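Every protein chain except one is present and positioned as in the full complex.
Our next item is chain A:
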Amino acid sequence: MTMISHVLAANSLITAFAAVGILMWISGAISNYLTFGRIHGSAIAIMLGLLLAFFGGIATGGEKGVADLPALTGIALMGGAMLRDFAIVATAFEVDVVHARKAGLIGAVALGLGTVVPFILGVFVAAAFGYTDAISLTTIGAGAVTYIVGPVTGAAIGASSPVIALSIATGVFKAVIVMIGTPFVAGMIGLNNPRSAMVFGGLMGTVSGVSGGLAATDRRLVPYGALTATFHTGLGCLVAPSILYFTVRAIMGS
């Protein structure tokens, strides 16, 4: 037993790859068999990750979730700011500027609104719950944009881990509601043509939420929604820790 834990601890990053891989495999199975593909495996995996961090925190009394367990210290490196930023930047490689032009002005308007509107809402909710410092308000607001923009913004402006955890959870919850709720409201909001799908993608953001929700509504709309949604995270990572943070700071005065 001690030999096993020695191997796991000595190869901490490799252990993290294996652990996350197994977690994603389980999440994929849950997605397929329990939700019939309704909720994307990735959203389930992130929720399970948060849940494990909760139990890890209770078990160890530490502040770094499962990464406080000696065998799983590699999780801290794998999910740390360095590799996270590296992987997020890499996703921009799939963005095709030629395709971007197709979305046109209406796509750009939707993207802008899809970043600013949830942000303002998130800031107001956070303020209603008693947060008064600009850093926490901005991080939770950014989490209402997507679960990526939240932690990237929080890390960039120096938010605390509980606030970052809140922003991730908010973003994941939003993505899950988009996945489940879209088919039910599709008729009401006119989601039956490529243009409204592009507007939808730009406003909702999260690619997993948008593609999951559109797939359950009408499979043919998925590429249109994903087209604008792919820009959402990049735009959020650009404006949330800059323009939006400064605006909040100017208003809150700290």
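By our rule, a residue touches a chain if its C-beta (ideal position, glycine included) is under 8 Å from a C-beta of that chain, and two chains touch if they have at least 3 such contacts; residues count from 1.
Rule of thumb we're sticking to: contacts and distances are computed from a predicted model.
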{"item": "Name under which UniProt lists the unshown chain, selected from \"Electron transfer flavoprotein alpha subunit\", \"Malonate transporter subunit MadL\", \"ABC-2 type transport system permease protein\" or \"Fe-S cluster assembly ATP-binding protein\"", "value": "\"Malonate transporter subunit MadL\""}
{"item": "Among A:Ala9, A:Ile30 or A:Leu50, residue touching the chain not depicted", "value": "A:Leu50"}
{"item": "Contact footprint on chain A, counting only the chain that is left out", "value": "16-17, 20-21, 23-24, 42, 45-54, 56-58, 63-67, 75-76, 78-80, 83-95, 97, 106, 109-110, 113-114, 117-118, 121-122, 125-126, 129, 140, 143-145, 147-148, 151-152, 155-158, 160-166, 168-174, 177-178, 181, 185, 188-196, 199-200, 203-204, 208, 218, 220-221, 234-239, 241-242, 245-246, 249"}
